[in-house]
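Only one protein chain is missing; all other protein chains are in place.
For subunit A:
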Amino acid sequence: MSDPAYLSLEKLRLSYGDTVAVEGLDLAIGKGELVALLGPSGCGKTTTMRAIAGLLSPIGGTIRLDGADITRVAANKRQIGLVFQSYALFPHLTVFDNVAFGLKLKGITGNALREKVEAGLKSVGLANYAARKPPELSGGQQQRVALARSMVMEPKVLLLDEPLSNLDARLRLDMRTELQRVQAETGVTMIFVTHDQAEALALADRIVVMRDGRIEQIGTPEDIYNRPVSRFVADFVGFENVYAVRDGALHAEKGRVPFTGTLPPVAGLAFRPRHVELGAGPLSGIVRGVSFAGGTREYVLEAAFGMVKAEADAALPAWSLGEAIAFDLPLAHAAPLERD
């Protein structure tokens, strides 16, 4: 990461129809980085990606790539690749011609063309599929063709739209490995858009969490997972129990949490279900839900201040529905939130 701002978005404003989808976005991405844009649908992540690709003109702000202002550069001159969520292969062309499409436009012909296309297909394990048409391939194969088609162009940045969401569980793992390998071998800068936190955590060097057209938090997967800055990010990465801190007290949806002790000077505290200690403690609740999840058992407790989600080792004896249990929210495990 020699160049900390290989691709930079400065005060980017984007509109989708009449509504402003992205407002004042600032983001710098280093060369060779693998960045995830993470957020729920409608947060502006796809719109941002389309603007980077040049498929959407910003209504304000600047996009720089490799030292040049590309804000007004046409999409076909940007040297940015995009693997579409639907793969967008050309159905009338063979796999070979799909991969050759961009190379031919660059003026590459004959042996040079064949070698590049074959190398591209080989690198995604589809060397024997050159003569097939896209509809004859499985979803996973189509996606690898789309990846090869973008990568043979040696793009400066490769964008991927929800790269794992259309694949089943086993193929997801394959594709994840595939993307990491491509990234390691070519050192291409990759940005992918996802609504799935697990996907972002597993794959990215850095995660940009977006909400309502703004950046909510930027950080490494560890930062995002362990140190969310706000209730929104905490919710998104699996902190099921999030409480606001006001006037030195902990507030839940239905009232104060009867918490004894001094609270840190933060806006909120978030607890993962597995950090809730069951069986002893100053708080109490009634078991309203219990489900077996393999290694653990998940509980929903009804306390006076609201619902609490908890988890316990499945090897421990189970509490049953309607039973009252004592529990604790240990401060040591809480993630402090800067913003509610």
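Points worth noting:
Here, a contact is a pair of C-beta atoms (placed from the backbone, for glycine too) under 8 Å apart; a residue touches a chain by one contact, two chains touch by 3 or more; residues count from 1.
In the analysis below, contacts and distances are computed from a predicted model.
Per UniProt, the protein behind the absent chain is "Putative spermidine/putrescine transport system permease protein"; the candidates were "Spore coat protein JC", "Putative spermidine/putrescine transport system permease protein", "Rod shape-determining protein MreD" or "NADH-quinone oxidoreductase subunit I".
Residue A:Leu89 is the one among A:Leu89, A:Leu167 or A:Val287 that touches the chain missing from this view. Among A:Arg149, A:Arg172, A:Arg272 or A:Lys309, only A:Arg149 touches the chain left out of the display. For the chain missing from the display, the contacting residue among A:Gly32, A:Gly60 or A:Gly102 is A:Gly102, taking the whole complex into account.
On the side of subunit A, touch with the chain left out of the figure occurs at residues 53-55, 75-78, 80-82, 84, 86, 88-92, 101-102, 105-106, 146, 149-150, 153.
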